[in-house]
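As you look at this complex, bear in mind that one protein chain is not there, while each of the others sits in place.
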């Protein structure tokens, strides 16, 4: 009796799986589309949260600290002072606002009513540094540490920042992370559940076939491999379908939205990477679900 | 031969459906949970978008118009002027900012450097009305119409508003509506698809049973009714499950989020209404999917 | 009762199961259909039952032409015919009782009446002690007798039995045919497809022979 090797055996079973898929084309397509929809929902959430988080991090830029500079310290030159601020941990950028600029800004605010300060001849406004903190320091603690260091500087007359904004923002950040985790866990669970239940039902629909295979002496592996291959192929098709749905949705929205909202539709991945990610997760899910279903069905 | 009436016949079939569900308890539970997950995803999106839209409408409050009042007009009394502004279509609230209040606000802004306006003895700042527009007028057109009417007032010296903000906001509003529609249509399609495919598979798994029923002379209705009842019950269970998942998720998030974000978790419905909505949509979906699947399966 | 005119049944791919069959079975008759494996016995019975449509020809059952029966009426026609399927067609998860009761329940017969009649017919086929067994666990011969009981329980106008003794020992086979003879005696038309020549010889009833889809005797 001629026996074939493992590789040619798998090819043989793959051919069988393909034949069976052709025979049940409609059913396989529906399963693949179910996988696709589930994946699309999952990735939709993923992208919404990635984009939301990046948007939220940009809002973090609004966390800024103003240090007023003693007039006496200005004589030593701005650059030295700026450097001493720039190298404080947590400081991202330092922007110098001279006494003249401060006055101009005040005038701009009073536009139309400049007469109110017309009589002022010596500029009473102090120069200042407008300091932005790096993302890792936008929470209440981080800002406090930067503020503390700045206050200790000999040239600093006063340090101002919006404590309210900092606290709101860091609470918001924590909330977004928590919400993303909660919704993400839920969506992932739902996706895995729906996909595995769908594949379980397709295995169940073919229970008689599996029974016959076992009775004629098929090993568990022989029975599982076609389901595995089918699951992988359906997962792949589902992944491509999900990509299609997401891309189509993105194009529908892309042309019709204000430019400054572009970030909401930005893709965290290139197109080929995205295809790979979707196809790979589809295949992984299909494979896992088919292994679990068949293993449970075969009862070991 | 004693025949039973329609009602007792349905009761009979309902008992059958329940017996069959007990026999396939695991499978039925999984189907119900699949329905539940799908519904939960759908309602999650629905709530996110309802809350987002209500939040966005609150942002619309930021659309405000400032009308400066000619000093000469103030002699006639503020109330009359305010009334002439209040009854302009699109105006929601009118807040009076007196000359004194304007000066105080300027002083607050200059905190620490009040000396800059110390020498001013006649208050040069004009009084103004701070006008908020009603939600329906927050788009560019609406604001323009309010501004036009205000400008025509004899007592108005100048009208100011942020054209940039208004344009951004109305574009954003349009985008949110479009995105909600696109994502909503997609999620609804995915939900309907997943539920109907799941029920189709459970019908398919029982194809032999259906075949036998037809051969012994069962009418199509006789075959469909138990599936229908099963679909409705599974839909109901799924709806309750979805409510459980959503409520649990909400409680996880509720305690841990900044108070000013409460709106994000607000429920557009009371709890009993929500239960009714979820259970009803579950039952509707289960019923529709089972009718479609069995009808298609029976081939007419 | 049953008339066929030039009935043929072809399948795609050119194979055919029946060709040009014309026959007449009178009301109250008892007829055997014989023929070797693949001769077309099952196909002939299924066409009489309306579960297969002929490719050509006309069938009149009970005065009604089959081509004219609307889909919605087929269930009602089937309720007048008791069919014993060659492969039984039981609900494997249902009990023996439920399987037999099914053909009454689909007709809307009340539960008390169902119970009475099912118990009676189960005693005829000697399966009262198996009433609560699931059909899936029955022996071949037991399953076959459940199929027979299901056909008999509704007191049909016509019984079409396809190889109803294939899984029965000679003793039970004879008892089964006696059962059919008894209902036949009460006016039911009985058509039995079988290859069991001993039975045919024993009962000396009319036998329609099939050979490769053609009537030969």
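Order of writing sets the chain letters: A, B and C. Residues in each chain are counted from 1.
One rule holds in what follows: contacts are C-beta pairs under 8 Å (C-beta built on N, C-alpha and C of every residue); 3 or more make two chains touch, one makes a residue touch a chain.
Here the structure is a predicted model, which is why all the values come from computation and not from measurement.
Displayed chains that the missing chain touches over the full complex: A, C (touch as defined at the top).
Screening C:168, C:191 or C:207 against the full complex identifies C:168 as the residue touching the chain left out.
Considering C:78, C:105 or C:145, the position touching the chain not shown turns out to be C:145 (whole complex). In the full complex, chain C contacts the hidden chain through residues 11, 15, 35-38, 41-42, 86-87, 133, 137, 139-142, 145, 162-163, 166-172, 195, 197-198. For chain A, the list of residues touching the undisplayed chain reads 1-4, 9, 12, 23, 208-209, 211-220, 222, 300.
Operating definition for what follows: only the chains that are shown with their structure count from here on.
Averaging Cα atoms per chain gives one point for each, and the point farthest from that of chain B is the centre of C.
Among the chains in view, B has its Cα centre nearest the centre of the complete protein Cα set.
Among all pairs of chains, A-B has the largest number of C-beta pairs in contact.
Per-chain CA centroids place chain B at a distance of 61 Å from chain C. Annotation: 24 Å between the Cα-based centres of chain A and chain B.
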